[in-house]
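First, the structure itself, so that you have it in front of you.
One protein chain is absent from this view; the other protein chains keep their places.
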Amino acid sequence: MPDATGLELIAQELRDAEGAGVVTDTLFFRDRATVTVQAMRIRAVLAHLRAQGYAFLASVHGVDYYPHEPRLGVHYELLDMSRVDRITVKVRVPSDAPEVESVTPDAADGPGWPTANHQEREVFDMFGVVFRGHPDLRRILMPEDYEGHPQRRDFPIGGEPVIFTYNEREAYPSGRTSGASTREGAGA
Amino acid sequence: MSPTEQPTMSEYRRREQSITLAPVEEQLGALGDTGTDDSTHELLTLNFGPHHPATHGVLRLLVTLQGEIVRDVKPIIGYVHTGIEKTAEDKSYWKVIPVVERMDYLSYYFNAMAFCGAVETLLEVDVPKRAQYLRVIHLELNRIMSHLVWLGTSALDLGAISMFWYCFREREKILDLFEMSSGQRMHTRYFQVGGVIEDIPRGFAEKLRGFLAEMPSRVDQYRDMLNGNEIVLQRLRGTCPLDAGTLLSLGVTGPLLRAAGNPWDLRKADPYSSYDDFEFKIPVGTAGDNYDRFACRVAEMYESVKIVAQALDGLPEGPHITEDRKVALPPRHELATSMEALIHHFKLVTEGMRVPPGEVYFPIESPRGELGCFVRSDGSSKPARVHMRDPSFVNLQATAPMVKGAYIADLIATLAMLDPILGGIDR
Partner (left out) sequence: MKREILSGPGAGGRPTSAPGGTTDLRVRSLNARQLLRGGDLEGPNPSAHLEGADFERYVEESVMTTTLDKAVAWARSNSFFPATFGLACCAIEMMSIVAARVDVARFGFEAFRASPRQADLLILSGRVSIKMAPIVRRIYDQMLEPKWAISMGACCSSMGVFNNYALVPADKFMPIDVHVPGCPPRPEALMHGVLKLRKMVQDDPDMGWRERYGARGTEEVLPGA
């Protein structure tokens, strides 16, 4: 992991390369480095870090920071295999305009990260973050016509009541569901 | 073919049309391939449904075929999505462990290790050396067991049906060991935050030594049986290779990457839980085809046996879980004498441990690749977000590049060699 000063150097290099406002925050916590950047500049930031050696995108995952705004976050875990270095890049977007540039496709500004394909679809499915430029943004884990984004913090956890014999009648009013006992007509 | 075909179809349904009669050039052009110009043939999109004996679990594949040659593969997943990450937000930290264990259901100790490691990093609690060695023993036994199940079911797919019984015979021995140490065969919730839940019982070491003594010869037998099988060799050698560069850009890690020549293994590169105390090699392949993936995993079984033997020989004395009473339950005999122990016990069981706020990503090397656990804590006793970066989920994206241009039978063999576990893919 880059240490705290290394992290500041990386942040400074990013600001020099991409503009002063691109890095909104840096955090060095438990020996791990995190850089928070603007959502629509993520491609450029990752390309810059790729040039610095962080060529492996290990994970793209979403976080819901409810009730803090901006509410939705997307984390990109980068790994430098030659120096065994990890860095996390974070973006935060509000839930009323949850748009992030997609890092999946190869575009005019450079090669993309094909590994982010399914992972960005999962973040879209679970949190509702829309990735602009993703080749095939649709639900991946939930049924395609599902409404709602389940892993948001205000989405109810759901569940079914467990059926015992005392509430079996209310749960299945049409009759007993057990196959053999309805067929053979066996005793209670 | 969808049985409920509405007159106005959604974009999704239109893309899933079963048979398309467009001329081959148009379709091949759309797929980026300007192969033959035989316009009397058509492409067939076949649905390898979620219920299929050869897909390892409920994986659905939309395969576009030209004759027997695969032109495109689209995996559709989500058929065993269990909402594990959402459920984990609802439970206190130690209750999350059994929930998260059931994700990648063949490597349950690894799921628990990743989560416990992340929480231990947040808590900044030290895991005692004995607990680390016990964790390594169970992790490597689980790796052997996962590879055995993979070997049995893959050989079953390829037609070498007897391997299934042999591999499950060894698996039963490993499950007996797990039952000895924790009482359960699968999903043992043996790893806890700060160590392991219980020390190993008397007799465990002898039984384990007996197992380790005979395991290498068994792996020899399995390797020789399959290496001497001409059909298995023909189906695996030279089929569906993929180079390390493409694999890295797809995020693939684990035996798939090592088979392609890149010796990346988190146990050596970024050791956790005392892996740097042990001597073992990393098997690396050359061609990156199905045979190398098979050979890598079989060789890994030998190395895991070595690691367990070293861990067992060097097992230090000491506590099996951290002494920090705010994190680990006090031993029961203290409850009779110490008031604080009673209070700690009560707090831990009812509310759970409180973890300082923060976010951490903890990666480990599971039998399928880099398994990472991201935990965000907001200071309460329940995690605010748990995300498992599952290796199978990311490795599945490599299926399409691997099988483009190969036969269906090679697709089946490649799926087997990919070792996808749908529980981890869908979570």
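By letter and in written order, the chains are A and B; residue numbering begins at 1 in each of them.
We take it that contacts are C-beta pairs under 8 Å (C-beta built on N, C-alpha and C of every residue); 3 or more make two chains touch, one makes a residue touch a chain.
Treat the numbers as computed from the prediction; the structure is a model and nothing was measured.
Asks: Could you tell which one of B:49, B:216, B:241 or B:401 touches the chain left off the display?
Replies: Of all options in B:49, B:216, B:241 or B:401, contact with the hidden chain holds for B:49.
Asks: Could you tell me which of B:75, B:128, B:391 or B:423 touches the chain that is not displayed?
Replies: Residue touching the chain left out of view: B:423.
Asks: Looking at A:51, A:84, A:107 or A:163, which makes contact with the chain not pictured?
Replies: For the chain that is not drawn, the touching residue is A:163.
Asks: By the contact criterion defined above, which parts of subunit B meet the unshown chain? Give residue numbers in ascending order.
Replies: On the subunit B side, contact with the omitted chain comes from 49-53, 57-58, 78-84, 86-87, 98-99, 102, 105-106, 149, 152-153, 164-165, 168-169, 171-172, 185-187, 422-423, 426.
Asks: Considering the whole complex rather than only what is displayed, give the residues of subunit A touching the chain that is not shown.
Replies: Residues in contact with the chain left out: 142-143, 150, 155-160, 162-163, 165, 168-169, 172, 177-184, 186-188.
Just so it is clear, only the chains that are shown with their structure count from here on.
Asks: Using mean CA coordinates as chain centres, what's the subunit A-subunit B distance in Å?
Replies: That gives a centre separation of 20 Å.
Asks: Report the residues of subunit A in contact with subunit B in the complex, numbered from low to high.
Replies: Contacts found on subunit A: 29-30, 32, 34, 55-59, 61-64, 75, 77, 81, 84, 86, 88, 111, 113-119, 122, 126, 138-145, 150-151, 153, 155, 157-158.
Asks: Could you pull out which subunit B residues touch subunit A in their complex?
Replies: 10, 12, 77-78, 81, 83, 85-87, 89-90, 121-122, 124, 248-252, 264, 269-270, 358-361, 363, 370, 372, 374, 376, 384-385, 387, 389, 393-394, 396-397, 426-427
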